[in-house]
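Omission of a single protein chain aside, the complex is shown with its protein chains in their original locations.
We call the chains A, B and C, going by the order they appear; numbering starts again at 1 in every chain.
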């Protein structure tokens, strides 16, 4: 009853077949095999063998175990889980777009046009001088951006050593900077949850290459000193990197390029509504100020009178990704921007921020708000003063068919509950979330056990993550289950 | 918790928009409207208004409430709930097939070729002289077939009055015959569950137009006297109609045309694996013996040297369906037959019958089998001797994620449980079904309440059908729910 | 073969269990030689990749997609949002059957209940069923419903400007029901519509009802209100057929005009042209017809915990209970098409339907306005059309006309001489929202060049 689907390995049986494809031509006999014995494989022991219907049932049943944007509210903070328009999938699956990446440039002008157009439009939205679409995700964009900064500084003869990162930053920021060869120094935010110019100044030694700043930051607060900060950095010969993964909060309101940002990345799979795919693929284009364009990774799409080209810059950081990047994700993002048009880009941010503030207003009397600054696209509450933990509230939400907020991040908020509703949620959905949250908080007082033992209605109940890490079963093995 | 989705009318809100389409050209002004005021509609009060994400969530959530062939075992007897190959949906959705039915014949040769090929192959499979693909479903095929019989007899000057139908027949048979202007006489089956030649003879008066016989019948038993029966009928100037909805049981084994059948229909949505769509669309082609081809309804596809044509027979019964019938269902059926090929058509029947017999063998010690004749594609048990009813067992099956068999049909079996596994079920699935059935039957003895109060784990529990018929709420109304 | 999950060893073990050596023994009741494969003359199994390639090759033999088409006449090319395509093809909707077990079918059932409701809203009627085969058979079912309901009355009046195929189907359905009669009501060739005064004269005492179409096959709205009044005065029923459901959001609802039974084709709501099917027959009626109505009905009820749920209801009207006394022989219907239509309606919503439906009308109106300056052709009915107009050609035969346009890549319309002697030199031209202004201009230009 309510059984979980078996592992495919346990459904598998010798002799079952789930594919059908033209047989090898009869004249292509085994003696044509040109591979020496030592290179030939004899068997694929235990490899699954299923009939088509079994494959379909298996994955149909698995699909039903997933919460998804398509099935319900998913206010996972910092992830911008907005609705992914179906029409984008349709255009991305046009057969004619699916060309070979080494096809002669003259035969793929349509694809190059798509990339060039997206590049230009992202420039218009952000005010940057040029973009690379190569990075596969946000973190990859950060890495690429930091490489660009390093290249810029190296070319000037001083790569410098240190990257400053506020304590509210996403974990990818320090990791990406580290993989670019930098040492990380964390700077504290002020009591308003943002970075002070004075604090920055204290850290601003000559070997600071850059500040990596998420804006709005992971508290959902706009770094309002940003222009000042940029000035200070520039005066020190340092650069300002903006993590633009939260661009949903202010696109169409102001262009980061106008605020002094030198390098930024965007997350197409967040702000530009390409589906998150259970964890990817994403796309993390990097925009740079005009003087840094020469350092973009290869290839860069250019346009001349005789069409589109792929250019290879000598002063670039080299290659960060195979081919052109996650092209089919770019297609979706472009379709999304086209559907919005200039009329609606700003409205995305407006509605996203209205929704976040609506939640804040309706829960701030029952949940602790560590920072009272203005909320943009997301609001972060704390479990301070509650007799249950953030995790318990999160797990209890599952029982109501609502995906929890992001938990315990940012680290500077005690028991953080990071709620990002996005603009694609209706007020009715927000109202339901609010009333469920209030009900749960009431339960927390009256019957905390309901929360600590939650979830109760999910396909599996609370899973033991410690056990998973201790026993480390990372693959099925025959002996184990049969 | 585990809430069912709201009705869309309750999600709807003034001002929400879920579509986007080019606006009316600016120069097309309202004064161009050529409709007098009395013909113009002012409002569509209460009509739903939803945003796109709300539509997607609504139907995604609804989808999860459905049991389907894609999600699990569905041994609904008489319905041949076999797996519907996805590739068939792909070919049926090729844009180029979706032509206008009044397109000039020269512009739709591909479509005509598809229909003609299907027609020819159905002839080869059944041994009939010709097919019409027009009927929309099995019952519509029966109606068409009976009309053909009536036309044939009328043209001979004697339409006759009576159609004989065995007591095991599907309800559509008498209804279809009735709508063709016939009076129905029911004939009893013998203790082996089939029709005796002697019994038939008793009913075979001069005003008998035809016998409508399902073969294999709804007990899953082959009417082995069929050739004799055909002879007797023909000798009486009557015709033999075979309901071929159960053709899954013996396609590729013998051709009905070789057994003396004059008219039959097939259910493409059963035997030929087109998806059942929650109750349709289907397609119920009718095959006739050579001398009846002239009576087929219009249009009939023909082929000459200069291509394919749509012919209109003078001696036909006229038109039964708009245009050519359910074309996209035919496309799927043809794709299915092509994928099977001559090698596998017979194997369909073989595996379907093996599976039904496997179930019979594994349950006949615990369930009453009213007829002991050989089982073909389905087996019908009775609830005789049990202390619970068929319905209770059926409802309890739901708790195990298995769709019940057909209940209380055929009528001649007490508390019938009509189980048709089809050839697209694995032995593992059958084994699970068998063990669940045995467990339920054990429960029936030990804890019958578990059954009579079942289901327990479904999105809703046992629904009150009597209340539904008494209160008759057939549509949402504003006042009622808001 | 990937569709068969049994392996050879499964088969062997099952045979062993059954105590047989050969599977053919299971078929021993069937006459004929079991070693002989009766389908040997079919082609061999086609692998999946070749199957797709093969169908693409056949599809390319259709040249239709290369034309600009203005064909309508009961099958209309409308826009379908991508969400509708995506949602309706989910296996969970496509692969169940009739919801005989409502507890595990609430998805289909609730969607159907919503469809029923939206159809009643659009038609202004009390009740809608959950689908019939198509417009033509729905018309026939509508006629039979009126006859059943009227009891002693045995005659049906049929408008001659009802879709010709619908008339053919009604005739097929009625032919052998010897207790019933039909009579035709001519339309006025000048207006293209039924003249109510003429109708009034024809309605007889044994008339059960009158079936007409509005907008009719010539594209023109009938005066359903007057017609219904005339019929009601004689205790007969008014049966309105609609082939272009897209007219509903723009035009007065039949229910407001007093119509008793509305039947028709709802292909326009999200179903592709599909070379004519599967489409979606609909029927909506006044409350007191419910128990005589054909087709499935979904009703609301409660489960034993009091939770709201949906079930098929009033199945005592249906063949599986009532057998030959059923209100119809229909069993499998067009459930999925109705589900998809419901998705379409919910997605387009009030605003979308109003905009699309208005665009249809204005596109037709624009054409009518523009061609009014031509001398060699003329629009026959210049008011009260919805999205189809009849164009008379004065300077050449209709075959020449359509032939010349076809050479220019245009399928201009349906030659009405196929169906009406009196309209030998006319075509029926359809406009939908998918015709851009340029498309219409292109048609107008092409017609202009035939001067």
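The rule is simple: a contact is a pair of C-beta atoms (placed from the backbone, for glycine too) under 8 Å apart; a residue touches a chain by one contact, two chains touch by 3 or more.
Every value quoted in this text rests on a predicted model; they were computed, and no experiment measured them.
Colleague: Of A:184, A:366 or A:441, which residue touches the hidden chain?
Modeller: A:184
Colleague: Which of these touches the unseen chain: A:142, A:262 or A:378?
Modeller: If we include the chain that is not displayed, A:142 is the one touching it.
Colleague: Identify the residues of chain C touching the omitted chain, counting contacts across the whole complex.
Modeller: Residues in contact with the chain left out: 48-49, 52, 79, 81-82, 86, 90-91, 434.
Colleague: Touching the absent chain: which residues on chain B qualify?
Modeller: 13-23, 50-54, 56, 60, 85-87, 89-90
What we mean here is this: only the chains that are shown with their structure count from here on.
Colleague: Consider the two chain pairs B-C and A-C; indicate the one with the greater count of contacting C-beta pairs.
Modeller: B-C
Colleague: Between chain A and chain C, what is the gap in Å from one C-alpha centre to the other?
Modeller: 46
Colleague: Which chain B residues reach two or more other chains?
Modeller: Residue numbers touching two or more other chains: 16, 52, 56, 60, 64, 68-71, 83, 85, 339, 424-426.
Colleague: For chain C, which residues are shared contacts with two or more other chains?
Modeller: 1, 3-5, 45, 48, 81, 83, 86, 91-92
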